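So, subunit A:
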Amino acid sequence: MSEVVFRAEGLRKSFGSLRVTDEVSLRLPAGRRHGLIGPNGAGKTTLFDLITGEVEADAGEVFLGGRSLNRAPPDARARAGLARSFQRNNLFPGLTVHENLALACALKHGIGHVFWRRLERFTALWQEAEENAGRLGLADHLGQRVSTLAYGTQRQLEIGLALVQEPLLLLLDEPTAGMSPEETSGILELLSSLPESLTLLIIEHDMDVIFGLAERITVLDYGRVLLEGTPGEVRGSDEVRRRYLGAAH
Partner candidate 1 sequence: MRERDPIQLPVAGLLAVIAVAAWFGAGYFGQELLAEIAILAIFAMSLDLLVGVAGMVSLGHAGFLALGAYATAGATVFWGWPPAAALAFSVAVAGACALGVGLFAVRLGGVFFIMITLAIGQMFYAYFFKARAFGGDNGMSGTPRFDLSPLGLETGDPAVFSALMLVIAGAVYVALLLLVRSPFGMMLTAIHQNENRLASLGCPVRRYKLAAFGLGGAIAGLAGALMAQHTGFVSPDLAFWTLSGEALIIVILGGSGSLVGAAGGAAVFVMLRDHLSDGSFWEGLRLSGDIATHWQLVMGLFFIAVVLLARDGLYGRLSWLVDRVRSAWRGRGGGA
Partner candidate 2 sequence: MTRKTSTLAAALTVLAFSFPAYAADPIKIGVLLPSSGVFAGLGGDQTLALEMGFDDFGREVAGRPIELIPADTESKPNSGLAQFKKLVFKDEVDIVVGIISSAVAGAVRDAAHNAKVPLIISNAGNNPLTGEQCSPWILRTSFSNSQIVREMGPWMAAKGYNNVFLMAFDYAAGHQMMDAFREGFVAAGGNIAGEEFPPLGETKDFGPYLAKVKAAKPDAAFVFFAGGPAIKFVKEWAAFGLKGEVTLAGAGWLNSALYVKKQGMDAEGALGILNYVPSIDTPENAAFQENFRAAHGRDGSEFGVAAYDSARLIVEALKATGGATDDKAALVAAMREVHFEGPRGPFRIDPMTNNVVQNIYIFEVQPQGDSVAAIVQDVIPDVQDPPKGCTL
């Protein structure tokens, strides 16, 4: 088993009297494809928020590549190698696809602060954005404003933005939500083409997707870890079936 890239220890979060995340710990070795499932309200997205720092944890710690990220705000965590996509499309609607991707590239290369040269003059960066668009199947939409795109296309870009960052750990929050079967298989193809070394944590409601993709799966329920195991183990667990799988299907 390869080296552990990501570690979360005892994460806890309450909103008022409601405990949404309760002592959740997670270890991900490099290259792991890891699934996160659980019923609605189990605290999956909140766990993502705690990992990326968008929501501050009451207790617990997060490590990436051996470094503690606890004090770091979301942007610093992103620069340290965390990237995420969102459950609901969360893009820059007034910009074109090309610009959306170029933004992410510019940030990755640390030239966001350059104010004396026009963005288009960074030809390499501009091209990199274009290549990424090709990889994401967005080449035809390059010059289009995001707000004018169809939902599924936006969804592709949503995932694409996170991919462009070339992170150590990629968090995907229901990447195929609301997509047609063809679109879903497109996304799956994309995900399976990702480099082996990339570590992936993915929330998904579509069980076929998750069982096809994940090496291991963590099941959350009421903010707690119910079970962690291989897809087979999860499928075989009576408790999981009772609490979640049965109800969902």
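Heads up, the rule we're going with is that a contact is a pair of C-beta atoms (placed from the backbone, for glycine too) under 8 Å apart; a residue touches a chain by one contact, two chains touch by 3 or more; residues count from 1.
A word on the picks: all candidates are chains of the complex that A comes from, given by their letters.
In this text, all values refer to a predicted model and were calculated from it rather than measured experimentally.
Peer 1: Quick check: counting C-beta contacts as defined, which of 1 or 2 touches subunit A in this complex?
Peer 2: For subunit A, the touching partner among the candidates is 1.
Peer 1: Give the list of subunit A residues in touch with candidate 1 in this complex.
Peer 2: Its residues touching candidate 1 are 52, 54, 73-76, 78-79, 83-84, 86, 90-96, 98-99, 102-104, 106-108, 111-120, 122, 143, 145, 161, 165.
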